[in-house]
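Apart from one protein chain that is not included, each protein chain of the complex appears where it belongs.
Chain naming follows the written order as A and B, and within any one chain the residues start at number 1.
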Amino acid sequence: MIEKTGVPTKEDIEEITPPKEIREKQAVAVIECYKEIPCNPCYTACKFGAIKEFEDINDRPEIIYEKCVACGQCVIKCPGLAIFIIDETYSETEATVQIPYEYLPLPKEGDYVTALDRAGRPVCRAKVVKVRKGKHPNMTSTVTMAVPKEHSMTVRSLNLEDYFADNTIICRCEGITLGEIRQLISEGYTTIDEIKRISRAGMGPCQGRTCRHLIMQEIRNATGQNMEDMLMPTFRQPTKPVKLGLFVGGEGDD
Amino acid sequence: MITTEIAIIGGGPAGLSAAISAASLGAKVAILERDGRLGGQLIKQTHKFFGSEKQYASTRGFDIAKILEEEMEKYKDKIDIYTNATVLGLYEDGVLTIEHNKKYMKMKPEKIIVATGASEKFLSFPNNDLPGIYGAGAVQTLMNEYGVKPGNNVLMVGAGNIGLIVSYQLMQAGVRVKAIIDAAPQIGGYLVHASKVRRAGVPILVSHTIKRAHGKESVEGATIWQLDERWQPIEGTEKYLDVDVICISVGLSPLTEFLWQAGCEMKYIPELGGHVAIRDENLETSVNGIFIAGDVAGVEEASSAMVEGRLAGICAANSLGYGDDRFEELRRDYTEQLKSLRSGPVGAKIVSGLSKVTVKKQFA
Partner (left out) sequence: MRIEEHPILSFENEKRKKIKFIFDGKEYEGLEGDTIASALHAAGVKVLGHHYANNRPRGFYCAIGNCSSCLMTVDGEPNVRICVEELKEGMVVETQKGKGELK
């Protein structure tokens, strides 16, 4: 009952969800304008004829997916901030969701944020992949987030509060965050060694003494592996930072 | 005593639109604005307007005020602007008494367009007069015009368009909105506005009202409770909210004092916000030569107020003999625009209200 809650129902959302064949092929605008209001800037904003001409100004916008190039003009022109762009072709596992954003501070590209659903509830963590700052006089910015593909039609908002604590530092030496570790695990890097090699977490001056345990916990949390069964990485010398010169002469009193 | 052809009371969206359209047909116009600047409440509207290009859709309200002022520049030899000019009275002989820059002044126009807008309604609950309880529009003025936050935590009472928009604007200013409540069983404003605040995590509670405000010298909290289907509060559903601001957004009432003073025939129409004047299709009231436009004619969106202003402007000008060649065409255009803005489900209430106060034939 969107009239009571402001949140569309499953049926409301199904009605505006682009067909699977389209989502698999291209990025598209998703127009979440669930009730007739006298308003047509989305139609006048679209230079590609992807929004059907209005017969009456109260018509609900209808999108012609094949013509939509996901340029985002309608996203920043819609007075209701009710248009989003989803791109399920972004990667094997992830989709991007571009949302209009009119708050400060703007997140930065590369930040992890908390992706929220239509009721403002945390859904998952999201990496900000693009920020388009609003230009005068329109001023509406947009933020594009990468989220697991199954959430492309769920995520519609974001929160900088870091609900999932993704910006927590795990590896102090190399500055690797919890978000980055989680991301790697979700991509299939599920051993300490793999994570170390791809991210350098555990390769800094402390040699993993500080972060290894935390990384193991994350692997356990995500995969259910037992910590006692986990493959340990290869331990190499030196165990503390030393000058290269120390080794050059070999053993001193030889 | 100053004379002019058309005096327009109010320099908001309706008044400025009326001035432009009347002057464009050749009439001499005087705008009387009580504030120090023009634009009325457009100045504090930071959201993009709905409607179509003709009503500046997708442009932010304060930018529309600039566009209207620029448009007036074209007719500056026809339009006299009086700011800091509060009309004090409108007499039956058509004389206006005015306080202009703190001096007394009288004006005798041939026609008058009353475009005074509306004022915010108040709500009855214990402690409703505490400092920190503000009209939603007041909060908008404070934030968007003067750059001052009303407080830190807000309860918004009313989920109509203004309540929803101001909640959003509070968040943009960095203020927390704890909840939006509305006594009605469903959200009154546009659902796109509701969705926008919901996905930012603000709860909207329909069938809820405020039981009382708490605080000694200013607001320290609020208790809300739920209403049953007969709008009666349900004991035991009370919730305490830790807020320092309570925002009241329960609608607007047309500012009709001048119409009463002039002897216009008035009628109470809830759909239009309260008492409004009986008018014909040209927006002329039962008193010959007095026209109305904008919220004073019935509270609705600023988009319609601007079109009504245009319509009243050409009608007043034409009644003085201006623009015979273009009048009918313009009138058709504005009437069509209004019809289309009001044609959907949201406009139904307005249309029903207007049908009770609009008379077919022009008054003799």
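The rule is simple: a contact is a pair of C-beta atoms (placed from the backbone, for glycine too) under 8 Å apart; a residue touches a chain by one contact, two chains touch by 3 or more.
Remember, it's a predicted structure, so these values are computed and weren't measured experimentally.
Peer 1: Any idea which of A:32, A:88, A:102 or A:218 touches the chain not displayed?
Peer 2: A:102
Peer 1: Could you tell me which of B:151, B:189, B:254 or B:313 touches the chain that is not displayed?
Peer 2: B:151
Peer 1: In the full complex, which of B:46, B:207 or B:304 touches the chain missing from this view?
Peer 2: Of all options in B:46, B:207 or B:304, contact with the hidden chain holds for B:46.
Peer 1: Any idea which of B:89, B:131 or B:345 touches the chain not displayed?
Peer 2: Touches the omitted chain: B:131.
Peer 1: With the missing chain put back, which residues of chain A would touch it? List them for me.
Peer 2: Against the missing chain, chain A presents residues 101-106, 134, 139, 141.
Peer 1: Name, in rising order, the residues on chain B that touch the hidden chain in the full complex.
Peer 2: Chain B touches the chain not shown through residues 34-36, 41, 46, 60, 62, 119-120, 122, 129-135, 137-139, 141-152, 172-174, 216-218, 255.
Keep in mind that, in the parts below, only the chains that are shown with their structure count from here on.
Peer 1: Report the residues of chain B in contact with chain A in the complex, numbered from low to high.
Peer 2: Those residues of chain B that touch chain A are 47-53, 57-60, 63, 171-172, 174, 185-187, 190-202, 204, 206, 303, 340-347.
Peer 1: For a test of understanding, state which residues of chain A touch chain B in their complex under the given definition.
Peer 2: 1-8, 32-41, 44-45, 56-58, 77-82, 102-104, 116-121, 137-140, 156-157, 159
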